[in-house]
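As you look at this complex, bear in mind that one protein chain is not there, while each of the others sits in place.
Here is chain A:
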Amino acid sequence: MANKTPLYQAHVDANARIVDFGGWDMPLNYGSQIDEHHAVRQDAGMFDVSHMTVVEVTGGEAKTYLRYLLANDVDKLKESGKALYSGMLNEEGGVIDDLIVYYLTDTHYRVVVNASTRDKDLAWMENVAQQFDVAIEERVDVAMIAVQGPNAIEKAQSIMSDEQKAAVAGLKPFVAAQAGDLFVARTGYTGEDGYEIMVPDSQGIEFWNQLAAAGVKPCGLAARDTLRLEAGMNLYGHDMDETVSPLEANMGWTIAWEPEDRDFVGRNALTEQKAQGAPRKLIGLVLEDKGIMREGQEVIVNDEVVGVVTSGTMSPTTGKSIAMARVNRALQEEQVLVQIRKKQLLARVVKPSFVRKGESLI
């Protein structure tokens, strides 16, 4: 039996096409993933992200523990609700998972990790925690809804009480606030403004339905994937994994090298790789010929395979096929060929950020 989120029945009632996603029965789309994609770019859409794992990290050494566990440094977090994006690495510097950590107090942090990596993440976190005075507890009592788009904040606030509105008023990007029963974070995974909202599981469907009544369109995993790829955001297991370092996945900015005396898991391996230069890098591709790039296709220069597409799709906003590809660091060409089935098609190399705030960058 696959896991079901607290919102599962709402998806079934809305005639969602349900698929298995990392052991969860999740909505792929509610009819047209392209319509859902455009709703997020042009107005407001919402995603059930309750399958993601929320972990409470508490205890006297919570901060010390997370400063050792993560490549980014939670010591940067001084304001309650402030969030940080980080890789959680193995000793070789490979990415076990990418996550968001929220600072609540010096003895209480909230970590959100991916759904498909839940078991190995929790095992790793527990294992590292043995050396610290810290408790790791998974939250199973919340639904999580991402509301995204240029009108997302306005529409989400329209169903909040005055007290809740006051609590989220002026919330800055990458900051969260407790608003009554809601934990509201101004974060997201689409390149649009919006909130990721944790709501008690018993209230999840009611909250979802209220958002729908306020004009927020239900969107499935398929639209979430095209949106995040347009935004140039990595997907775990595709654009990076345990065999890939943050330096090879455009996540160099998430490594806090300073202060130098902070040890963290993977630091030695990363330091060595940085000195020598990471062997590979992640680039963006825009297909100039007709066709669609897909994960696994080879990137070719002068008849040599120089890399592989890690994510590829048709971008609904730009009408072009876009992709991320991991290639040899030495690649300097502005154009490459991509082996798409029996043909080699021309693609232009760009920064892997294709759409921002609804506008094409390519």
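The rule is simple: a residue touches a chain if its C-beta (ideal position, glycine included) is under 8 Å from a C-beta of that chain, and two chains touch if they have at least 3 such contacts; residues count from 1.
We take it that contacts and distances are computed from a predicted model.
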Matching the hidden chain's UniProt record against "Glycine cleavage system H protein", "histidine kinase", "Na(+)/H(+) antiporter subunit C" or "Fe-S oxidoreductase" returns "Glycine cleavage system H protein"
Thinking of the whole complex, not just what is shown, which of A:226, A:273 or A:310 touches the missing chain? A:226
Among A:313, A:328 or A:353, single out the residue that touches the unshown chain. A:313
Pick out which of A:108, A:274, A:294 or A:348 touches the chain that's been left out of the picture. A:294
Interface residues of chain A toward the undisplayed chain are 17, 28-29, 32-34, 222, 225-226, 290-292, 294, 313-314, 316, 321, 341
